[in-house]
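Take a look at the structure set out below.
Heads up, one of the protein chains got dropped from this complex, but the rest are sitting where they should.
Chain naming follows the written order as A and B, and within any one chain the residues start at number 1.
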Amino acid sequence: MSGPSRIPGGAESTLRFRFDGVEYRARPGDTLAAALLANGVGRVARSFKYHRPRGVMAAGVEEPNALVTVGVGGRTEPNTRATDLYVYDGLVAVSQNRWPSLAFDLGAINGIAAPFLAAGFYYKTFFGPASRWMLYEKFIRRAAGMGKAPTAPDPDAYEHRAAFCDVLVVGGGAAGIAAARKAVAAGERVILVEQQRALSGSIEGVRMLTRTTASGLWDHGFATLAERLVEPGQTPTPGQPAQRLWHVRATRIVLATGAIERPLTFAGNDRPGVMLSQAVRSYIARFDVLPGERVVIATNNDDAYATADAIAAAGGEVVAILDSRASGPATHFPVFTDAVPLSTSGQTHHLASVKARVGAGTRRFDADLLAVSGGFTPVVHLHSQAGGKLDWREDLQAFVPGASPQAVSSVGAAAGEVPAIAATVAVLPDPKHSFIDFQNDVTASDLDLAWAEGYRSVEHLKRYTTLGMATDQGKTSNMAALAHLASVAGVTIPQAGLTTFRPPFTPLTLGALAGADGGGHAAPARRIALYDRHQRLNPLWQPLGLWHRPRAYPIGDETLHAAALREARAVRTTAGIVDVSTLAKFAVTGPDAAAFLEIVCATGVAKLAVGRGRYTFMLREDGMVMDDGTVWRIAETRYLLTSSTGGADRMEAHLSYAHHVLAPQLKVSVVAQQEHFAGIALAGPLSREILAALTGTEMPAHMGVAQAAIAGVPVLILAASYSGERAFEIYAEGHLAGPVWDALEVATRAAGGYPYGLEALEFLRIEKGHIVIGAEGDGRTTPHDLSLEKMLRKAGGFIGASGLTRPALAAADRAQLVGLTSDTPIPEGAMLIAHDGAPVEGHVTSAAGRVIGTGAVALGLLGGGRARLGDVLLASSPTRGQSARVTVTAPVFYDVEGTRYRE
Amino acid sequence: MKRYSALALLKAGLTGQRGWDRAWRDPEPKKSYDVIIIGGGGHGLSTAYYLAKVHGIRNIAVLEKGWIGGGNTGRNTTIVRSNYRQKPLHDLFDFALNLWEGMSDELNYNVMFSPRGALFLGHSDSDMTMLAQRGDALRCDGIDAELLSRDQVQKLIPLLDMSASARFPIHGGMTQRRGGTARHDAVAWGYARAADALGVDVIQKCEVTGFTMDGGRVTGVETNRGSIGAGRVGICVAGNSGPVAAMAGLKLPIEAQTLQAFVTEPIKPMIDTVIMSQSLHCYISQSDKGGIVLGGDPDQFPSYAQRGLPARIEKAAAEAIALVPALSRLRMVRCWSGTTDMSFDGSPIISGLPVDNLYLNGGWCYGGFKATPASGWCYAHLLATGASHALAAPFAFDRFARGATIDEAGVGFMPQLR
């Protein structure tokens, strides 16, 4: 028996798991890597590019080789490191990137073609038209990638949680525990984070998060921590999330993140059976697994000698210690100094022997395990993410944390408390098979090629060769690559430079990133106060930003269009009610309320009488129309300002800016009341009678205000018309508005009318020629473009007056609001052109059929449009295969004199 | 320059990949140049290439303070498309798209331009109308755009959540089939190599620290490697335009902002086109290596930190999962940030400046990569002739003062609203 095995004795293997269809047993506490090794499975994966067989190299999150797909169905997680996955009963894992099987993989042909597939080969070939590249690309894409993504939806939940602490300690090793104890003793609130299931010691008085990875450090002591409540692919406890992302704000942060051992570079250093020295110790100590029976150890430092002791104690044979230095510590094992491995060989991808240079000669050692130690790289990722500088330590041949702009410190191995190594420049007789980045199959010769071709900045080298860009983000490869680069360039490693450490420290599921916002909660849904009243009528809902509003209320199998037409006709002939609750509403109160409104409104406000209202619009500082609405003088020093639904939040900020920044001297209060009040518009020739009957009071004239009660609920009534008919907007407090709607609905239906939705509202307002922010007011139009310039306050003094003076805004050929009529339907959004192939002169902003009668009407923005009444154009929509011949008119098609809403 | 080809690659494979030339030289700066371009990103390098190729000017230097392609060229999500609503934009970007189609052959460097389609999803009838309007504007200007039904979209991307109860239900989409992705680094390297072959000096680790002026006229630049004289100087450092222009005493209608992107571990092909959305700020594509590349909202406050808000990434992930639920189990392997040059109307500036002999190419917001070849082409025209190329004329520096802004989003002068 040769290869990895479980050391006899110890706990029973009670857990069952499957790997590539074969059932195995594991002990509780085993990682998948440990369990596979315990079962003698040494080959677990294929590499990215050359499909080389790979085994387990490490025992921690730095593992570059042993990636598997774990879980089934919607819980499938590809590219999971077998070293960072605790076995649970029923775990199912499969190997990746091989076909048809791990043992016999056709993709391995890439290895044979390797001489032609050197770094960046794809930049030098596959020329010709883009379509030809796409043909090659299809095969390249299929060959690339590692595991397969799940296709089923994820059944599990994720969540975010916030926390605050005085000290965040990252790492539950000896150094981390010591730092946490000290902080606790000083009375500080401490959060301690550990990637493994258990700490290496005990501690009390801290908030402990195990199986949690400090994923990123950001500004001002902000950390993101990824907590796994279950293992990848495992079913969570009912009601519990699978993973939790913590947002922690810490006054200071202690990094006890340890160090990562570096592999050595030689031919065949990727063969299953080559393992990091400390990983060998971990498997023996933590899992009772002996990764090999006959072991060669190759090192450039003292630490690996401890591995020899551990192997011997576990019953393995230490064949030789190859020490690259002139001398090492005293030991009873056979030591060869000035010795480095040159290559490995083996059968069926298992290690059989190691060839080494010893002094001036070479020697071969039979072995089934080669433990390597190329020194230690302090984990400086988080320190670096937080903006910390790095210092070079010649004795360690490693970067250690330097000064940090934040309250971040490092302790233990992360701070550089690791064994010193000998800095030796390896001479590589076979650089083509000497791997630097194992997962991405980047060899020493790839780096040499990149260098020769001038990709010499470390970032160019990385991007040209894909070094350090695999799922391990170069944890084991970066220093070897820098050392190689420095030796080729004839510079020191610090001169060679360093690539940036980017979050996350270890890969993080998008599910955890999204938290509870994943899937159906990716955005909040805002619900109007009268939602239940509408829902009873089973309307078609229309999304509008985060809101949903009734679009139409079809009866029976009525289509949207038929329903909307019926509803609109009711408004033209009898009456209709529509929910306008989402309109922005602002209470503007105080002795200087009018002065304030004259800053934000471009129209006159000051002369408005009490109990009267008028249309208004607001400009951005660049002079473009920002929003429109109505302003009402409810009492001497109390105004109500309404504006569009979509612009409500922006308007709230705008008003606050105008008040607090531009005119803080004004005595005025501005309160946003969008959701406070529900609003219902009652429109139609019978609206006045209906409302008078319901309220028992006479209704005001157009643009007048009344206070009344409907169904016992106090309401504010504004006589405003959007449809072109006599109409009233009725506002009641949102939580009281239900009975108001009910009363209005009953009365309206009794008069032969209907509730109507947004679609009918559109028909009516288009026919009447009212603009809408977002269609005609598209953020690029001035008051003049929208024929609103006559309403501008001559005295100026409003926001946007300066911006409007810019010369190009007076150009005659600007897009201007026009009306369009046609005998046939006009496609909304269509381009306005003289004829097919002619240049675009404008577009249709809104279109509808006439509510009563035939033909279509539309609003549009047309270059120099105001001077083009009577022109005939084509409204063309090539994407929909529709067009209509249209005549340019004034932008109003119904009751041009405006008598109907004044009656 | 040794030409790249399948045959050359085959021969090199037989001889251990020896014998390849350096892709570009590492020259010392000369005393002076006819044209100096500040900034060795894709835009600066393509400008140099077209100056040499189209305008026959050979005495050119591209000065790069770090390594070429190290700014936004190497940090974007590699999406290429031309389907903007506003005419000056889609004319410029479609000119670029035409150049993308022949770029690998033109440069003899495979930039892996892959026209796998750029799809915008519509989540409501009004979204679909907005998409149709944009598509119609494009089609009437001879640019491809195609409206897709719900079924067509589903067929294109089977993993989309097509359920009616989805938070962002999918009503259909608009695709530009000529759009797609390209290998961003290769664009910088390809232009550098081709420009170098035409005699352009690509000088890395050369940071401009000031301008030499003579009577209000720029006569050269000061650098960490000495003074270099120049006939004309073109700033081409989007992300850093403000500080560079400040050395000439100018303030620009530009603010720096962070934009983040992230990529998942590589997986076998699952998404075959570029997915964007009319209502969401989330874009999704899959790289040739297999990683799902995602981007979202900018950070909406001024910053050069190249370090972003985690909340933005989290929101983009949530939106991406809402569209493609199967993404939930994939893992982000890396996120990164670029500094975007947010102009005050959302459109670029390719223009002369109020200082003679000094020119600006910048303000690309978060959309510069896809413009790379057209940006270089037009800027080369400007630097060679002193006059704007017709396609770049609308993108003049003085358009803000004149009121001739080009505002695709219609949100005005505040970059954080864009």
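We adopt the following convention: a contact is a pair of C-beta atoms (placed from the backbone, for glycine too) under 8 Å apart; a residue touches a chain by one contact, two chains touch by 3 or more.
As a convention for this text, contacts and distances are computed from a predicted model.
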### Message
For the chain not present in this complex, what protein name does its UniProt entry give, out of "Phosphonate transport system ATP-binding protein", "ABC transporter permease", "Sarcosine oxidase subunit delta" or "histidine kinase"?
### Response
"Sarcosine oxidase subunit delta"
### Message
From the list A:Gly292, A:Gly803 or A:Gly819, pick the residue that touches the absent chain.
### Response
A:Gly803
### Which residue of B:Leu252, B:Met276 or B:Val411 touches the chain not shown here
B:Leu252
### Task
For the chain that's not shown, point to the residue among B:Ser114, B:Gln204 or B:Ser303 touching it.
B:Ser303
### Message
Please identify which residue in A:Ala178, A:Ala523, A:Ala562 or A:Leu662 touches the non-displayed chain.
### Response
A:Leu662
#### Entry: Chain not shown, touching residues in chain B
240-243, 246, 251-256, 300-305, 307, 309-311, 344, 400-401, 413-414, 416
### Summary
Had the left-out chain been drawn, it would touch chain A at residues 218-222, 249, 387, 405, 599, 621-622, 653, 656-657, 660-664, 797-799, 801-803, 805-806
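The working rule: only the chains that are shown with their structure count from here on.
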### Query
Of all residues in chain B, which touch chain A in the complex?
4-6, 8-10, 12-14, 16-17, 20-26, 66-70, 74, 87, 100-101, 104-105, 108-110, 112-116, 123-126, 129-130, 132-133, 135-137, 139-141, 145-147, 159, 161, 165-168, 174, 183, 185-186, 189-190, 204, 264-270, 280, 286, 288-290, 305, 307, 309-310, 313-315, 317-322, 325-336, 399, 401-405, 407, 409-413, 417
### Task
Would you tell me which residues of chain A are touching chain B in their complex?
48, 71, 74-79, 115-116, 118, 121-131, 133-134, 137, 140-142, 144-154, 158, 160, 216, 218-219, 222, 224, 245, 247, 385, 387, 432, 445, 449, 452-457, 459-460, 463-464, 466, 469, 471, 473, 500, 502-504, 507-511, 513-515, 517-523, 525, 542-543, 620-624, 626, 650, 778-780, 803, 806-809, 827-831, 833, 839-840, 843, 876-880
